[in-house]
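A single protein chain has been omitted; all remaining protein chains appear in their positions.
Showing chain A:
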Amino acid sequence: MSLLEIKNLTVEFQTASGPFRAVDGVSLKVDEGEVLAIVGESGSGKSVSMLAAMGLLPWTAKVTADVLTFNGRDMQSMSDSDRRKIIGKDIAMIFQEPIASLNPCFTVGFQIEEVLRIHTDLSRKARRDRAIELFQSVGIPNPEERLGHFPHQMSGGQCQRVMIATALACNPKLLIADEPTTALDVTIQKQILDLLMKLQAEHGMGLIIITHDMGVVAETADRVIVQYKGRQIESADVLSLFESPKSVYTKALLSALPENAVGGRLPTITEKLTDTEIFAGAVR
């Protein structure tokens, strides 16, 4: 039994000019201890499909799927309160902009202890001890003092560490990292990725990394899903994807890496391929 299983997920948003399909027929599976990367350009529906799985989309979104289960439990037929018992506890998520993702009006200590208060029976003292322990595990120095700090008193990298610590507070079975390094400096990106991989290995949890950075994919993932304009174009293990990509889009995506630039001009995908060619060449 897979940890998270999604079959034929579709997300439509009601807009003033009619329904807009942001995700169209996406299917995926993640097992415990597995790292899955979802890659694609901006607007390919990577984040929306994961937000849909967690039930975090606004009411204007219409989510349908043939199968949407977590640990064997059907997430679609589940009540909102039952879903809230799972998200934040068994499925946790971290986001792209760590500073904006933390509430500026509350200390980071309050924000990490809040998850423990909602999902565990720990006492006040035990929650604080656990928060200190989590801060230590994600490499935040002086954790006791840092718990009393507000997000604006910390750097972007530190805030992402706080987000990771918060996500790991209840030992989740699955962590979804939505472009966790995009807003960070290159050196900090490396540190955060290393930290995520170390914690994933230690906890044995499933990890879904949403990214548009092929370097991140190569370094972290076991399997990869490539998306384009809401549709799944290719799904493969990481080695086969990099060595012998099957779909024309994935080939174009890999050849568009900056190191393949010729004569100072960066290669692009859209000047080579039309949408019809991309969708016709999809290998699922």
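Please note the rule applied: contacts are C-beta pairs under 8 Å (C-beta built on N, C-alpha and C of every residue); 3 or more make two chains touch, one makes a residue touch a chain; residues count from 1.
Keep in mind that, in the parts below, contacts and distances are computed from a predicted model.
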Undisplayed chain, where the name is taken from the UniProt record, one of "Metalloprotease TldD", "Quinol oxidase subunit 3", "ABC transporter permease subunit" or "Putative surface protein with fasciclin (FAS1) repeats": "ABC transporter permease subunit"
Sole residue of A:Lys7, A:Arg84, A:Lys229 or A:Lys251 that reaches the chain not shown, by the stated touch rule: A:Arg84
Option touching the unshown chain, where A:Ile6, A:Ala61, A:Met93 or A:Leu147 are the choices: A:Met93
Selected residue (touches chain absent from view) among A:Cys105, A:Val186 or A:Val262: A:Cys105
Residue ranges of chain A at the interface with the undisplayed chain: 54, 56, 81, 84-89, 92-93, 95, 97, 100-107, 114-115, 118-119, 150, 152-153, 163, 166
